[in-house]
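Report on the structure given below.
With one protein chain withheld, the remaining protein chains of the complex are depicted in position.
Chains: A, B, C and D, in written order; residue numbering restarts at 1 for each.
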């Protein structure tokens, strides 16, 4: 197992949805045990994580926004992109389900139902991976969310937790990643209404920062972590992580 | 929100093409450029959120002043047993963490909360309520400080004239208005730059509750640092303008020492 | 971070079983309970982040006071052409949006920024720097306000005694120390509750840069309101304790009116 | 007026600050009529005595007995302080203030204030901010502010210290008129000539103690106590 770099430390920027899932609380102590590496998490928005990486202020990033990640690599900020695991997005809403999305056959139908009912819907509106996914889904439904009136389509421009808080306060529908939703402590009247569509697939990837442009980054630690994340050890931990009996993440790295 | 086009426009200097060392300085420069763009083009979104910022903060300052100024004054005038403790608590409440205030107001206004029926959550009114909670101790504390010295000066006369406590407070508020203005302006400053509480109770909803600070937080999260900075500069300019207008209206610094 | 166990402990009242109307009140109650738990069990994580909060804020207040108090005093003593503008700008800077300050400090301290070589980003030092930027105008402005009146009182004497400007400033700072203490305490309050800037430059890294406010923001994001509120109450208690200690050490409210 | 607040008497009154006794024990009676002069060297406690009777100092011991309930007593007195309290207003507003506090209309109070400013010779300064007044002008203003309420009992703490000769004479005339019209006056002064001209009786204080309380002619001709003798001679009072 990896190179043991005693009492080493590195900084990893992650998105709120990853951190909120609680998986990091399981993984970090194990990484410390196995690699002697202390991973310091910076929990920020996707865009901010990419900026921190581009500036060389962190040693690696873990995000879920494929196109942005590819651009990041193209611009030379990271040598490569490694897919680690995925989870899925779920549609959450008021438990009495006024727009009847629970019966929808697929996510596009569910979203259309919400629009037809003009029932409050909270959008992250912050260019995060989740937001981009939501927008893509609307486009798949041939809708342009920028034209939606703000009396029901509410772009709250905030992180996952804050957006869920808003949805909970308003009894609104919202697209969330499963992990954040399960871990969320302020569910109020909300319930998970729709999930399982293939279109809701959510891939997380790890990108070490380019040590050529940023010689000060802890390249060794970043690579040690990468090797650990794609190892069987990580696979067991990730696949074994459960919340309320539910599996949250599925390991899909190709070692 | 159309603000982002400004960033793309201003971004015609290719950030990625620059050497790493200058990247962040370039961000600050671009922040200035985008602030300039936003202002000269009278960007309608900018105007909307700026006006909302002003509306929320001035309303909150007005309400907080109506509560905090007489209270601070009363504290200076009245001797009672737990005065010292009250003052220490008041000073400490200047440091009320906005996030906590936001949370409590959220819980109270939430649909399932005691005031849920009014449907105030995620409205500008909720933001005003949260800001009033934050600003009142601040304004009261600075007012108390200013009035305490004036009261020491007036003490003998006002007691001798057999004034009621209400008259004393009114007299001190009126004669100390110059110092109290600073208290109100401090409150305005604190309010206009505040984000933690209003983010939670307002929700930063586009065209409904988005204000300058929440927009800045949003752009920061997006990594759009230049636009965030641009909005920040607009906010600072706004605060300076308000201060200048108030100062020249009240002629505080002109009329010399009273 | 082990803080979450407290919530689970305190959460033995089953939230879901309660009717909606009482849910939020229950949150506040649980906040109080978890604050109590955290304190009586001397939770080591709580102690760690509380001490870090105190360290960051007191350092920032100390530095900001060393800069801001003499500057505010100097502004009161010195007449110059752009005095009014300077004061208006200073007042406006009280409202510096923390997020903007955080961003600028981030850009400066970033590896790609001019001071990147020092590797200060995401350290308590960076948080102190950001807070100094926020607190200095606040402290200077309140100090200016307080010293202005004292200067009006001392003006003739100090001019008559042919004091240098430095001597005047020192004399006013010393004789006005009671009022200046309020300025410093206002700074402390602002600093200890601040989250926007230190979140950006500190990064809220567990065991490295996590402080009370960033922990509160984190728990709020998780929807763990009771724990967030609990930490908030701890923060408020801390602020009250600091105020009481300072007040009784300085005997400000005891010694009557100087 | 429904009955007088006077006579007034002090029984073993003491004033202490930080454990130090500034005044007393003092027992002295003030009958309904008279122009009492409180005299004594610097720091003897004259101002303290006046303020104590007026209710501005907390007594550490003893009683002050009035002929009326406390609320009535408080409303029928006026005090001219040794260093006038200057409100951050114009001179006229300063003088009108006590009437405004008593519920008079602003306009009426302002007119009344103007007439009082004329009587103390300060009409010119009515619109000036009181802060810029000269030392003598401040004293005149304070006097007008006290007299405007038409008090039953008037305390004066060295009200002519900064006045020129003619102003002193006019103010003395004003005070004499006030006294004959029924106002009870208790005044502190160092001006022996003035005391002779105005006083009906003298309370002589020394080190916080009343040395004697004598009718004026007797006091000036033949003071009883040693300190009073020395004081009248302009000698150091031991």
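By our rule, contacts are C-beta pairs under 8 Å (C-beta built on N, C-alpha and C of every residue); 3 or more make two chains touch, one makes a residue touch a chain.
Source: prediction; values computed, not measured.
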For the chain not depicted, the shown chains it touches: C, D
Contact with the hidden chain (one of D:12, D:63, D:115 or D:134): D:134
Contact partner of the left-out chain, one of D:8, D:53, D:163 or D:216: D:163
Of D:42, D:71 or D:180, the one touching the omitted chain in the full complex: D:42
Hidden partner interface residues of chain C, rising order: 153-154, 156-157, 159-163, 167, 171, 175, 257-258
Hidden partner interface residues of chain D, rising order: 17, 40-43, 46-47, 82-83, 125, 132-137, 140, 157-158, 161-170, 190, 192, 230-237
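The working rule: only the chains that are shown with their structure count from here on.
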Centroid comparison with chain A (C-alpha atoms), farthest chain: D
For chain A paired with chain B, centre-to-centre distance based on mean C-alpha positions, whole Å: 34
Whole-Å separation of chain centres (CA-atom averages), chain B against chain D: 49
Junction residues of chain B - those touching two or more other chains: 20, 23-24, 110-112, 200, 217, 220, 225, 257
Shared-contact residues (touching 2 or more other chains) in chain D: none
